[in-house]
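Take a look at this one; I'll ask things after.
All protein chains of the complex are present and in place, except for one that has been dropped.
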Amino acid sequence: MGEFHTGNPVFVTYVVAAALTVLKVMGQGWMTVYRMMRAGGGYAAPEDLRPGLINRAPDPSQLAVNDYVERSRRMHRNDLENIPAFWAAGLLFVAVSPPLWLAQGLMYGFVAARAAHAVAYATAQSHEVRATFYTIGSLIVVAMAVYALVAVF
Amino acid sequence: MGEFHTGNPVFVTYVVAAALTVLKVMGQGWMTVYRMMRAGGGYAAPEDLRPGLINRAPDPSQLAVNDYVERSRRMHRNDLENIPAFWAAGLLFVAVSPPLWLAQGLMYGFVAARAAHAVAYATAQSHEVRATFYTIGSLIVVAMAVYALVAVF
Partner (left out) sequence: MGEFHTGNPVFVTYVVAAALTVLKVMGQGWMTVYRMMRAGGGYAAPEDLRPGLINRAPDPSQLAVNDYVERSRRMHRNDLENIPAFWAAGLLFVAVSPPLWLAQGLMYGFVAARAAHAVAYATAQSHEVRATFYTIGSLIVVAMAVYALVAVF
């Protein structure tokens, strides 16, 4: 019998952690939208200079890189480099029936590390702070993938 | 018993929607390849200037940003910011046994919204048009993640 059902507390842990990180990734897109609207710039495509509801006073400088907007895009990129791998590794990890305490420690630890990384990045903390939370999240994903690999051999 | 089997119509809905969006993402890579070949430029790496089957008449300008090619890369990036989260959220959503009509509405709605977004982006429609389809797709992913979270609490 499989492990992927809501009667399995390890799977429920995965559902919670994966859903929270889905919301984080989608929210990052909205942070970029919010910052583009507020800055009135940092737009991505030439056609965004057409006048309309989003852009009432177009100006070519709106296509220039805007660091306020670009920071959100960098955060998004960092998410995409880590969070989908968490979704995959977490599912593999659940499949090999780890102990609940380990699943909760790793999965909620990942959620906390990525939340802390986002705060550190958004508030422009020193590289060391951001790197620390990145490292914790990354090592958790690696640990889950290795655990699954070892378990099936 | 789990929900992830082809005897469950909600899971079959997920298989169809996820497979179509996998094809969308992979196809976007091929659109970039096609545009690079047709434009003879917009290449990504310095070594792409070596003469060969792909590039018979190399020229340093081929490494410059080419908007025809770059548009496909921006579409790809937008896909990567939305579609993997759909794969994850959709799976969590299936796990908590939603009604079939809701699963079909949200999942096929997501496929339609992303297809419309791609057409709007490829044909350089106004920002408002692209933003509308982006918003629909994004809210569907958020809704599935929130539904799964609420269901396990």
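Chains: A and B, in written order; residue numbering restarts at 1 for each.
Just so we're on the same page, a contact is a pair of C-beta atoms (placed from the backbone, for glycine too) under 8 Å apart; a residue touches a chain by one contact, two chains touch by 3 or more.
Because the structure is a prediction, the values reported are computed rather than measured.
Across the entire complex, the residue among A:13, A:28, A:55 or A:82 in touch with the chain not shown is A:82.
Touch with the chain omitted from the figure is made, among A:49, A:92 or A:136, by A:92. Residues 1-4, 67, 71, 74, 80-82, 84-85, 87-89, 91-92, 95-96, 121, 124-128, 130-131, 134, 138, 141-142, 145-146, 148-149, 151-152 are the ones on subunit A that touch the missing chain. Considering the complete assembly, subunit B touches the hidden chain via residues 1-2, 4-6, 11-12, 15-16, 18-23, 25-26, 28-30, 33, 43-48, 50, 52-55, 76, 80, 84, 87, 91.
Criterion: only the chains that are shown with their structure count from here on.
If you average the CA atoms of subunit A and of subunit B, the two centres end up 17 Å from each other.
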